[in-house]
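A single protein chain has been omitted from the complex, and every remaining protein chain is retained in its original position.
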Amino acid sequence: MLGEGLLKGLGETARNFAGSFVSKERLTTVQYPEEREPLPEASRAFPFLVYDGADWEAGLRCVACQICEKECPPKCIYIEKSKDKKPDYVGKPQIYPAKFDIDISVCMSCQICVEVCPFEAIKMDNQFELATDDRFGGLLYDRKELARSNEYYHKIHPTEAAEVDARLAEEKAKAEEKAKAVAAAAAAKAAPAMAAKPAEGAQPQ
Amino acid sequence: MKTVEEIKTAIETAVSGAQLEIVPNGSPSAEHSLLVDAAHAFAAAKFLRDDAELKLDFLSNVTGVDWLDKETTEKVKVTRPVEKEVNGVKTMVDETVEETKKTVTPGYLEAVYHLYSMAKKHGPVILRMRTGNRSDKVELPSLTPIWRAAEFQEREVFDLFGIIFTGHPDLRRILMWDGFKDYPMRRDYVDPDDYEYEPTAHDDVLKRAQAHLAATTTEAAQ
Amino acid sequence: MSESLLEAWNRPPTIEVDGEGELLEVAMGPHHPSTHGVFRMDVVLDGERVIKLKPVFGYLHRNHEQIGQTVGYLQMMPYTDRLDYFCSLTNNWAYALAVEKLVGQAVPERAEYIRVILAELTRIQNHASTIGFLTQEMGASGTPLMYAFREREKILDLFESLTGSRMMCNYMRFGGCRVDMTEAHLNAARKIVTGLPRFIDEFENLLTSNEILMARSQGMGVLKPDLAVNAGITGPMLRASGVNYDIRKVDHYGIYDRFSFRVPLGEHGDIYDRYMVRVLEMRESLKILEQALKDIPAGPFIDPKAKIRGFKPKPGEAYGRIEAPKGELGFYLISDGGTSPYRFRIRPPSFINLTVLEDMCIGQNVADVVVVFGSVDIVLGEVDR
Amino acid sequence: MPPMTSSPYFSLAILFFGALGFGLAPLGLAWLWAHTFAPPKPNAIKNAIYECGLESKGDAWVQFRSGYYLYAIIFLIFDVETVFLLPFAVAFTGLTAGACLAMLVFVLLLVEGLAWAWAKGVLTWQ
Partner (left out) sequence: MGLGERSFDVAVDPELKIELGKQGIFVTTIQELYNWGRKSSVWPMQFGLACCAIEMIATTMARYDLARFGAEVFRPSPRQADLMIVSGTVTKKMAPQVVRLYNQMAEPRYVIAMGACAISGGPFKQGYNVLKGIDRYIPVDVHIPGCPPRPEALLQAFMTLQKKIDEQSLTGENRPRYLNVDAPGEFPVPEQGEHDLVPASNPNVWTVPVVIR
């Protein structure tokens, strides 16, 4: 009869209304400032630069190779290479970025820079509360504001950070072996020369 | 479904005088297309839709493509008589000289139609039509009377590329505002200069930003 | 509208004007509560009845195609999320399919299964939101939309835990997917899929036999099958008019042949049929999801030899298309051997489905124009590209 | 002349002015506040007709269909009728049967007018 569909609909909303007192499934509101839902691990907002050790400037992994600057779709990264070099985590002297700006008012948080970075230097943060009324200064992050420690990276992306560290440690180990091998070869080459030298005079200590 | 060659012969038999050409497609998808001359395009399209065996009743996609004037330079051996001093006597000796010859193939605008058949559920037949050149001869016959799907898409190709579709019921700009003058999707279009604030400018954006800065400072100087 | 609308548009009014009152030209303009964004319809009214309706586009023309021709192939993937911003994963899949067709790239088994699972989840949350907005325009202000968004939030949580972003997933790569779908994600998907039938039943209880919905939608905005085919209409709107054309069944792309699912068809082609086709498509997507989640194989989630960055396809062209929730979404790429395509063209289903908006709205009341427009289900990012 | 306060209407007057004051006070306050603090800055764009963000072409004072007008008139009749019914509703317990009959005739007369209009098809919206 007429109106039967309406009653079924009202029954449905009544069941949802009654259910909302009982089952959490029907009461989905998250009271944002007081009650925050934990973000999933892979959640991404804006990029940040990872640094090892305590001093952010010395520990920056970025070597200013500018691949992320070229690959960024909206072109919102600006890098200026440094004149001098600083040793990186393996000890090899590398260039570091004198300036590394990201304009987060243009960034589309697409994580392509993370994907193309060969040095694991840039990762995605999940910090999203960045509303500001300062248009020009507040939305252009420079090197200092972008740098975060490796511990912070472990805190927000635990599994991913663990993999990255494992890979880096393994690279470090390989690099050291290579260095040792090179040193051993050099020592082997230098040994006969050393044998010849003592015949002429005292060993310079 | 018939192959492109069979369709070509079928059209030639049905539409007398239609010059057809198969444009090969280099990618592994091997979707070769049929280039129809503008004069017989309407009749060929009507045949493709009404033919009992093909029944291409669904026009899926109309695309405009802008091919610029191509400058091809190739090295060519030319033998030309050259006056030469041979042991005191001037004689004409032909000599092969390598020259770079610049040939300019005029660009054109192209409309590509992807046709499918909903009745027989078979795959894309690609129809191409090319205009005379990129400046004045830019008319192509509109296929809207045959497939109503072409109405908005042809208006978009007109709006962004400048191909004038004759016979279109309502050819106006569809995406840009009516007062807009250029055809923005052409390869040689330069977009307006609003590069005032480019904090992360590098490569060509940096060039545009510096050009803008120079323009505004000279403007302020006057 | 410099000159009067009747002359400007040189099509004669298709219905007789009884000339009792003057005609009123009004713009249901870019800023209008019922136009799903910035879409404008210039309407000529004779009292309440619509004499002429001229859609105006371009208010969200963000130049996807020009950007597509300047940035590389990989950089274009996050832009495809922003085309139809309700279904970012199906946009990704359509673009990845086109590029894979252009370079002849194979896709491993597991990646195909993941693509089907995510595409069907996207279809369900898109249809639920569309019905929510459609009933909102009929006057049910908010209740069905609340139900629909409650389910959509669950599906978006899964997308965020898998790809990192709720709406802009940027997940598919040429030859597979960017990240593997771990067992935890699969269990989350199973949990959602087990909860969905109850949601669709609730939705049907709320709406299907509702007298107001039936009165407002049956017999309104009727679309004849032959006009639908000729005007290139695709998707639920076409199937509601009774034409059996679903690209999952026609093109056999991906691995849809392994799943048994039916294609719902309507008879009258009115708004109620479009609503019912969308509800039944949600149930069919559920069936596909159950089968896909049951027998997803292990294996690589991306073809290890696939080149992702900075690759230059051989000169040639390719047109890849899929059955997006709104219709046939196609990408037509012409490559000249460079790192970015020479021509990047998007075949937008919503834009072409609007070709027949005027034919469906002539003679209806203005209030019904809003409902007919809602039943077409368009998203402005894809209409204006 | 009996003092003002004892006349029966005095309490009515107080109540009336009290209600009036209660109604107008916030409006007055708002006007005073706007007048002293917010300087009026009208301009042409602000006062233009709002039509979905566009300049509205043509004017809205069109000669509209007669159906609207008839609909409004019928509503008006019943609106006025209820105003007459109000005092009757308050006092009809104390009235005689004849008065009820008279009011019934009044109501039925108007209902008969509505029936005629309905039959003429004024209310059906084609």
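As written, the chain order gives the labels A, B, C and D, with residue 1 at the start of each chain.
The definition used in the following text is that contacts are C-beta pairs under 8 Å (C-beta built on N, C-alpha and C of every residue); 3 or more make two chains touch, one makes a residue touch a chain.
It should be emphasised that the depicted structure is a prediction, and the values quoted were computed from it without experimental measurement.
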Among the chains presented, those that the missing one touches: A, B, C, D
Chain not shown: contacting residue from A:V50, A:V63, A:I77 or A:C107: A:C107
Residues of chain A in contact with the chain not shown: 28-33, 36, 45-46, 73-75, 78, 103-109, 128-133, 135-136, 138-139
Missing-partner contacts on chain C, residue numbers: 29-33, 37-38, 58-63, 66-67, 70, 78-79, 82, 85-86, 145-146, 149-150, 152-153, 166-168, 380-381, 384
Touch list for chain B against the chain that is not drawn: 175-177, 179-182, 184, 189, 191-192, 194, 196-199, 201, 205-206, 209-210, 213
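As a convention for this text, only the chains that are shown with their structure count from here on.
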Which of A-C and C-D has more C-beta pairs touching across its chains: A-C
Centre-of-Cα separation between chain D and chain C, whole angstrom: 48
Rounded Å distance between chain A and chain B, as computed from the means of their C-alpha atoms: 44
Multi-partner residues of chain D (each touching 2 or more other chains): none
Residues of chain C engaged with two or more neighbouring chains: none
In the complex with chain B, residue positions of chain C that touch it: 9-11, 57-58, 61, 63, 65-66, 101-104, 227, 229-232, 234, 243, 245, 250-251, 313-319, 321, 328, 330, 332, 334-335, 342-343, 345, 347, 351-352, 354-356, 384
Residues of chain D that touch chain C when the two form their complex: 51-54, 56-58, 60, 62-68, 125
Interfacial residue positions of chain A with respect to chain C in the complex: 2-6, 8-9, 11-13, 16, 28, 39-44, 71-73, 108-112, 115-116, 124
